[in-house]
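One protein chain omitted, others in place.
Letters A and B mark the chains in the order given here, with residues in each chain numbered from 1 onward.
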Amino acid sequence: MDKDRKKWMAFCSANRVYLIFAAVFVLMSLFAPRFFNTYNIGTLLGTAMLNGIVVIGFTIVLICGHLDLSTVAIINVAGNLAIYMVQKTGSFGAGILAAVVAGIVIGIVNGLLVTRAKINSFIATLGMSTLLQGLVSYSNNAATRSITDFTMTDFLDKKLIPIVPNRALIAIIIVLLVHFFMSRTTMGKNFYLVGGNVESAWYAGIRPEHYLIGAFSLNGAFAALGGALYACYLASAMADIGAMGVSPLNMLIAASVLGGASLAGGRGSILHSFFGVLTLTALYNGLTCFKLGYEMQIFVNGIVLMIVVLMEAVSLYRKNKLAGSKSDLFKQAQN
Amino acid sequence: MKKANILEFVSRFGTYMIVIILVGLGCVISDKFLSTTNLINILDAVSYLGILASGMALVTYCGQSVDLSTPSTIAVASFVSILTLRFGMIPMILCTLLSGALIGLFNGLIVGKFRINTVVWTLAVSFVFAGLIRVIFGSANIYVTTGNTRAFEQISRYRISGRIPLGVVVMVALMIGLHIFVSRSRIGRQLKLVGCSELVARYSGINVLRIITLSFVGSGMAAAITGLFIASLSKSACYNYGTGYEFRAITAVVLSGMVLDGGRGSIAGVLGGVLAIGLLNNIMTLLGLNSFLQDVVTGIVFIVIVWFTNYTKTKLEALNG
Partner (left out) sequence: MGNKVYALEMQHIVKRFSSFLAVNDISIQVRPGEVHAICGENGAGKSTLMKVLAGEYPDYEGRISIHGTEVKLDSPTTARRCGIAIIHQELGLAGPISVAENIFAGNLPRKKGILLDRRKLYEDAKKYLGMVGLSYVRPETLVSALSQHEAQLVEIAKALSNDPKILIMDEPTSALSREEGKRLFSIIEDLKKRGLAILYISHFLSEVFEVSDYITTMRDGRHVATEAKTETTPEKVIYHMVGKDIKDFYAERKTTVGSTVLEAKSLTRYGFFQNISFDVHEGEILGICGLSGAGRTELARALVGIDQWDEGELFYEGESIRNHSYTESIRRNIAYLAEDRKLQGLMLNLPIGENITSAKAICQSRSFWCQEEQEKNAVDGLMEELQVNPRNVKKIVGQLSGGNQQKVLLAKWLLTDPKLLILDEPTRGVDVGAKSMIHEAIKRHVDKGNAAIIISSDLMEVGGLSDRVLLLYHGRQRGIIEKDKDNCSEVSLLMLANGDGKAYEEG
């Protein structure tokens, strides 16, 4: 009996994010008006694109035991840079490429600040965020930059396969690829080791600083890719995407923590984080169906993050309390 | 040994060196810089930040990195002040302070008891309260309608003997008070010990949970005072009144030489950090720099100074073996 229960608990905690996603989806389908139809589900998947791509890099950094607060600023830099390049060259490819390169460069700088200058990642990326946000706002005087070329919008809105718009398809493909890399290659597994126990990684002959710089530049790359695609889709880029509605940062942290990543490092999965994004997006979408604005979304986002964090902390607290006890003595004492 | 002394000096008085350099720079740039009006303006511009940072510094000093719930606390306090003004000035001030203290109490008890990562937890709290405000009041400003509107306005506008704004007085008084409290009182010393090592503090007989909670309550109340001033300044309350303040407060705290691990630095150092930010902004404004470019420069200066602080610290540790 006890063993079955334990197994069931283990299954639940391993697949937490899928269960929660299913629960949210089913509840919304049952109760939210106009939630469950192909059009709305397509919209839902499409909305998840930006955060779905960005959460990849964000999770990799979390797996390494660090936090990148400059992610939102990178999204803004990338969006503005991409639109600017499209204005100049007329080519979407050039815009996206330039944005991704910029993202990687920013990521490398972040990584160097953390590994070489040994600045706490939270502080380093916070400073970087101010700097980048200042640059973006300065470049266009905090105005929205836009283009009139909607070819990319049309392409991203098309549906190569039914229900799923292309932008969601792109996100899903990238997520699956990176998930495969992180979970099935030795290099991907080394990221987990670096986050789980730096010293043990060092003893095993892995260079932690290389992996950290790699993680930050991957975050730069994916944040930039997400930001650039999103800007091209909207055919415009805001100076600060986080100023309106739910800031991507809130969503990213809540989604990856929901997906099992922790700031302590060594834990997390790209696919789980992506499902975290889907869950929250479905939640927001459902709230909108109830005619509740993004005010409620921000509130719900915070509550979700708070509950997940608190639950994990409480279970750890309980576990630590009994650490080191001798099970045989314990049983005898109880009898 | 000599080198160690220099490094020690730098790591202790680094903030004030920055302040002195900036003052020198200011004198070179403009002859108006040293005028009393400009100096008071500098202080006035950073007074709210200073109040906020001195509270946040308690959390950092206590080894709990940073309190990111401050923007929401500021917003909540602004609403509480507007809504309770009808009951009179004193009840309004008490209620506002209480709202900050309660948010701090909540943070402190949870973080102290369950050892949750402070950054994630306070961020979550920030989302929840920001969301709550927007759910209840929408995203618009709420204006003062009832109560002693004139007195409320005067909180941010009153100048002692016509010159020194009340905010500056509050900031300086708060900093002096907190500095003495932190460095001289028994509880202040307990904050330091908890910041140095929670475990050792616990084994020395300190009630660590109580001390951590206290630091968060201090931070919450300081944020509430800031919120009150901002509400008085704009005669309204809005969900986004605290946005951006957290980064500037963290900048001030980090510039003060407090490391995020806790137990180092002083409140007087925070004053230095706040002054450095004020001077930097003032000089950039005198130079006619765009406010966005000011952000860029602040970001760069911030990173460089943190880098330098870390560098001296590691060198110092290497020298001392």
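The rule is simple: a contact is a pair of C-beta atoms (placed from the backbone, for glycine too) under 8 Å apart; a residue touches a chain by one contact, two chains touch by 3 or more.
The model shown is predicted, which means the values in this text are computed figures rather than measured ones.
Shown chains touched by the missing chain in the whole complex: A, B. Touch with the chain that is not drawn comes from one residue among A:A94, A:I108, A:I206 or A:V314, which is A:I206. Of the candidate positions A:Q87, A:N197 or A:S236, contact with the hidden chain is made by A:N197. When the whole complex is considered, the residue among B:N5, B:S185 or B:T314 that touches the unshown chain is B:S185.
Those residues of chain A that touch the chain absent from the view are 184-190, 192-193, 195-197, 199-201, 203-206, 262, 264-267, 322, 324-330, 332-334. Although one chain is not displayed, its contacts with chain B can still be listed: residues 184-190, 193, 196-197, 199-200, 202-207, 263-264, 320-321.
Heads up, the rule we're going with is that only the chains that are shown with their structure count from here on.
The distance from the centre of chain A to the centre of chain B, each centre being the mean of the chain's C-alpha atoms, comes to 30 Å.
By the touch criterion given at the top, residues 67, 113, 117-120, 122-124, 126-135, 137-138, 141-142, 250, 253-254, 257, 262-264, 295-303, 305-306, 309-310, 313-314, 316-317 of chain A touch chain B in their complex.
The part of chain B that touches chain A in the complex is made up of residues 65-66, 110, 113-117, 119-121, 123-132, 134-135, 138-139, 247, 250-251, 254, 260, 290, 292-300, 302-303, 306-307, 310-311, 314.
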